[in-house]
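Below: the structure, in structure tokens.
Here the complex is missing a single protein chain, while all its other protein chains stay put.
Moving on to subunit A:
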Amino acid sequence: MAAVASCGSGAGSTGSAVATASKSNVTSFQKRGPRASGTNDSGPRLVSIAGTRPSVRNGQLLVSTGLPALDQLLGGGLAIGTVLLIEEDKYNIYSPLLFKCFLAEGIVNGHTLLVASAKEDPANILQELPAPLLDDNSKKEFDEDVYNHKTPESNIKMKIAWRYQLLPKMEIGPVSSRFGHYYDASKRIPQELIEASNWHGFFLPEKISSTLKVEPCSLTPGYIKLLQFIQNIISEEGFDGSNPQKKQRNVLRIGIQNLGSPLWGDDICCAENVSNSHSLTKFLYVLRGLLRTSLSACIITMPTHLIQNKAIIARVTNLSDIVIGLESFIGSERETNPLYKDYHGLIHIRQIPRLNNLICDESDVKDLAFKLKRKLFTIEAEVQKGVSRATFLLDGPRKKLFPCLFQLLEVACIPWLMASSSIFKASNIGLSPSYVTNSEFFSASLFHF
């Protein structure tokens, strides 16, 4: 198409490749389906990427976040080309869980992974991913869990009708072609799955030592290196459509852990008057530009509770597509509040993007809480008393504390129901008295799943 804008002339080979890519429907924000204008027949081919499905609202291609309940809250899943920002909870206990479920979902679906961290070696992160629940035995247990602590009414509302497809675990390639899986974090993902997957790791201490010539611009060197790394992977492996020989298109899942923390060389979490306050926002902008022109989706966890300058948080929120905040009850006065006694924290959906549309799929329920059960990590709105509680609901301290799956329920927060409850289960939040004492940010790394 005629590039009238002068910016088109400045684009190098990537630009023209992207232009052809956009013609062949690689860029994510194009309508799928027979009425897509001016596209060749590669429409149906895109839908056949494992682990993706088109959105019912705008034909956007979606991938699962690894937590089917969260997918439902986000209107079906995470759209390709977008950024999911998770505001970490205070002691960084639950956000690594979401992060790992996202990566595990990528392995199960056969997507390529790119894991970036300044704290842990990506290889170690991958070793600790939760195991997917794929066979019938697990499904039976899961159904028992579901049945035991929901009332029939809430069961109806909760229906997540995923069809389990039995596939042998040893299969190379996408282990399951289902969209969205449940994970049991008390078990590790099988080693064969990790080895069969294609992944790239970015561990900042390793990369920053190499002396690459970097042009001065106002980003911190860690961010520059990470952007270059991501851009290399995208162009080398053809996620932006630049490699036409690749027959089977795949999705790149990018996971960046603890972005903005001091380990990345950025001091927005340390000081109020930041020396370089635009580094992180520039990084997010260029990252979003990279994602929009490639078949990739990104999850970022960020310790926003440490950022003292609220304006930066607002700017970061504006520059991200989906923003979810986790707020755990550990150490707060809500821990002993009888209303919240069954839950471990609140989950806030702060922002959902309007993609290709004037409106977005906002959920009506705004009070959402999450809890960890043996096999279920549940997202619920405040529970009504009278729901029978499962006996194995985290009774007593455990060594391995976080078996988890996400599950969504719907409840209204009604304060007057508090009186009916007579059992004060403060102990289940006391699942981790040691967490409360470790309030330093870096110590949270001790508590792995």
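Convention: a contact is a pair of C-beta atoms (placed from the backbone, for glycine too) under 8 Å apart; a residue touches a chain by one contact, two chains touch by 3 or more; residues count from 1.
The rule is short, and it goes like this: contacts and distances are computed from a predicted model.
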| item | value |
| --- | --- |
| Absent chain [UniProt protein name; select from "Elongator complex protein 6", "Trafficking protein particle complex subunit 6B", "Proteasome subunit alpha type" or "Cell cycle control protein"] | "Elongator complex protein 6" |
| Of A:Ser48, A:Ser218, A:Gln248 or A:Thr336, the residue in touch with the unshown chain | A:Ser218 |
| On subunit A, residues whose C-beta touches the chain left out of the figure | 1-2, 4-7, 10-12, 14-15, 18, 22, 27, 29-31, 38, 58, 81, 215-218, 227-228, 231, 278, 281-282, 285-286, 288-290, 292-293, 310-311, 313-315, 318-319, 354-359, 362, 364, 366 |
